[in-house]
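One protein chain omitted, others in place.
Labels A and B are assigned to the chains in the order they are written; within every chain, residues are numbered from 1.
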Amino acid sequence: MSTPVLFDVPGPRARSRARIGTAIGAVLIAALIVFVLIRLAGNGQLDPARWAVLFDPNSGVPQALFKALLKTLQVAAVGMVFATAVGLLLAVGRLSDHRWVRVPVSAFIEFFRAIPLLVVIFALYFVLPKFGVDLSAFAALTGGLVLYNSAVLAEIFRAGILSVDRGQREAAYGIGLRKSQVMSLVLLPQAVRRMLPVLIAQLVVLLKDSSLGFIIGYFELLRQARSLVEFFSRDFGSTYTFQLYVAAALFYIVVNVLLSQLARYAESRTRRSTKTAGTGDAELPAGVQMDASGGEAPPV
Amino acid sequence: MRITRCAAALAVFGLALAGCSSEAGNQAADSAKNTAAVNTATKFDEGTTMAKLSEAGKVTIGTKFDQPGFGLLNPQKVPEGFDVEIAKIIAGQLGIKPENITWTETVSANRESFIQDGKVDFVVATYTINDERKKLVDFAGPYYEAGQDIMVAKGNPEGIKGPDDLAGKNVCSVEGSTPAETIRTKYPQAKLTLFDVYSKCADALSNGQVQAVTTDNVILTGLVAGAPDKFELVNNPFTKEPYGIGLKKGDQKFRDFINDVLQKSFDDGAWAEAWDRTAGKITGTEAPEPPTIDRY
Partner (left out) sequence: MQFFIDNFDILRDAFLTTLSLSLLAGLLALVLGTLLAAMRVSPVAPLRGLATFYVEVFRNTPLTVVFFFIIFGLPQIDFVIDFFPGAVLSVGLYTAAFVCEAVRSGINAVSPGQAEASRALGLTFGQSLREVVLPQAFRTVVPPLGNVLIAMVKNTSIAAGFSVSELSSTLPRLVNANAGDLLFVLLGVVIGYMLITLPAAYAVHRLERKVAILR
């Protein structure tokens, strides 16, 4: 996990000090949790009747939330596939020998990396119709996710391609492969495998970004939760507001943790097969690591 | 790992809860029943919008999904409210059954675009008729006249009686809405807090993050009805907001048709009945006098 070279294996005194510190820390955290619970209970937020709505099929809430989860997964799945494919093409395009390919592709990538996804989705849904292109909410949301994330993924793949040892490329040319063959048979497979953890981390970001569908009325998880809050506010005020948002948050966290777990599995797979094992996460060349985790960043 | 354990604990907690039914469940069961009459013997001139829609047997209508009493989406994803009932009356006169209506959410920022781009056939969405908007779309109606009002915490601790008392107070509304613009231009002393939906304004008011919420009175009464122990209406409307039905600019025949349908519903009581079933049920008020249709 971490870099054990940074400290000695703790001796008895350090261990006991750490134990005391841990105990104090645990007490503090427990106190904080108790404090939050007491305050929540004081405001009636822990009343079982307020949570029951999440599990009562008569309220229509569990069905609605599950349907919305499916819609979130749907848009995310389609977005992931296309964003990865387009991202690969863009990465190759940016590394092209031809100026007329390289320049527009670079401009495309930089443009979509510079503006918020919210604005991209808004533009696709509200501005394109002015030019006669009419997109459904699903298409606009997926399109926005693909445009934006393919630009980010392109940079990740590019870093991966550049990190492949030069000797690989030279050897591939040496045995007489064509340019396209070198790229598709030698460089890309290694780059993709190397970048798998970062790729999946970015896909988690993509899934979370699908929550931006609310501005164009796509009923994903978060929009559905808000709609339920509004529906119940007619008769119950804000009785269920907190509970519904907690439910939505848990859905996201569970799905994303599963995806991240997949990333960790992929990471351990790739690590096993590299020769430079040993120093934890540092098995990738420094340059790759850098651009790599940069890819995890983008929105929401 | 800790998260998975948390999830497991919550699932157990959930099973314990699943046994008991919730108050919300009992209420959601009686969703609005639709009773708008469907006219099966329709006949329209060739080439009109009415003929086209009637022929197709289906229509796409824009409404709000987040306004209690006017257009509110239920968990079954069907909108309910006065706007929705009015839309059903119009669709019924086109010979279209309620189940053949496609409801599209239109919010303040996209109503004009949706009408212009043909994403919806018409819009019934607490849509105030004004001159700026008339440049882009046409309006049938009005079918209701609202007015901008103020909602405050129960007991009115700040003593707010009208818009002039808002000076220096935190006032909540929705960004891009007409009420927000009215406050911005006419009462610049008020400190505006702007969300994207009114439900957040209600939360902010009950948390004490703002001292007042302002928008059309009908929207506020919907919010008050949900939490009568927390909120109250100042009940001093200071603007006139005639709600109209938005449709494509220049479609004179369609506008005349909708105006005729509205007039008929005013006269035969269908309008008042729609009110009683939706907004009236929430606020407990009688149907008001229908407004005069403006055939400009």
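Here is the rule we go by: contacts are C-beta pairs under 8 Å (C-beta built on N, C-alpha and C of every residue); 3 or more make two chains touch, one makes a residue touch a chain.
Just so it is clear, the structure is predicted and the values come from calculations on it, not from any experiment.
**Student:** Please pick, from A:V53, A:L69, A:L90 or A:L117, the residue that touches the omitted chain in the full complex.
**Tutor:** Only one of A:V53, A:L69, A:L90 or A:L117 touches the chain omitted from view, namely A:L117.
**Student:** Given the contact definition stated above, which residue among B:K88, B:K119, B:R133 or B:R255 touches the chain not shown here?
**Tutor:** The single option touching the absent chain is B:R133.
**Student:** Write the list of chain B residues that the hidden chain touches.
**Tutor:** 2-3, 108-109, 112-113, 132-133, 135-136, 172, 175-178, 180-181, 193-196, 200, 203-204, 207-209
**Student:** Residue by residue, what part of chain A touches the chain that was omitted?
**Tutor:** Within chain A, the residues that touch the unshown chain are 1-3, 5-8, 10, 14, 18, 21-22, 25-26, 29, 35-36, 39-40, 42-43, 45, 110, 113-119, 122-123, 126-127, 130, 204, 208-209, 211-212, 214, 222, 241-242, 245, 248-249, 252-253, 256-257, 260, 279-282, 286, 289-300.
As a working rule, only the chains that are shown with their structure count from here on.
**Student:** In the complex of these two chains, what residues of chain A are touching chain B?
**Tutor:** For chain A paired with chain B, touching residues are 48-49, 51-61, 63-64, 126, 129-130, 134, 217, 219, 226-241, 250, 253-254, 257.
**Student:** Going by the contact rule at the top, pick out the chain B residues touching chain A in the complex.
**Tutor:** 3-4, 7, 10, 13-14, 17-18, 20-29, 65-66, 68-69, 72-77, 104-105, 107, 110, 113, 117, 119, 197, 199, 202-203, 206, 222-223, 225-227, 230, 282
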